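Shown here: the complex without one of its protein chains, the others still in place.
Up next is chain A:
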Amino acid sequence: MIEFRNVYLRYGSREILKNISLTFEDRMIHMILGPSGVGKSTIIKLMLGLIKPTSGEIYVDGVEISRFTEKQLFPIRQKMGVVFQGNALFDSMTVSENLGFFLRENLNLPEEEVQRRIKEQIKFAGLEGYENALPEHLSGGMKKRVAIGRALIFHPEFILLDEPTAGLDPISSKKNS
């Protein structure tokens, strides 16, 4: 469960979030809707500890993380798979390397298991034949599917999707859904 209690976020004189209290239950799909610039992406970044709130508390599985250091946050972040608004694929890595990044970095899995999971995600995302392609050679929809695959491949507890169908045509959007 992720919980926000009276969270405020200010940049200088700009108030981004004002007294936000939210609860995201386990095994539920939650959606935040709103016009651009109201802080939807910011909420995801706060959940990941990528930015710190000005005041208030953020709990992940009952642990207050808003004052955690980077090192303390790593195990928390490993519970979350995230798809950024702009995908944030590692552009010097191939599709396969992007998909296998988390597994190789953080889980001590045998290489055969890593390869098996990558193949599974490639098939799931319909990216057969693009395993060794760099992100720059993929279409917008394909990039988004790689980003989603990268977030799902390690079976995280929480999946955070920041506008997963933004900027896609209706067909790509339906495929991603």
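Basically, contacts are C-beta pairs under 8 Å (C-beta built on N, C-alpha and C of every residue); 3 or more make two chains touch, one makes a residue touch a chain; residues count from 1.
Basically, contacts and distances are computed from a predicted model.
Trainee: Considering the UniProt annotation of the chain absent from this complex, which name among "NADH-quinone oxidoreductase subunit H", "Nitric oxide reductase subunit B", "ABC transporter permease" or "Antagonist of KipI" applies?
Mentor: Looking only at the record, the undisplayed chain corresponds to "ABC transporter permease".
Trainee: With the missing chain put back, one of A:Ile43, A:Val82 or A:Leu138 would touch it. Which one?
Mentor: The single option touching the absent chain is A:Val82.
Trainee: What residue numbers in chain A mark contact with the hidden partner chain?
Mentor: 45, 48, 50, 70-71, 73-75, 77-78, 80, 82, 84-86, 88-91, 101-102, 105-106
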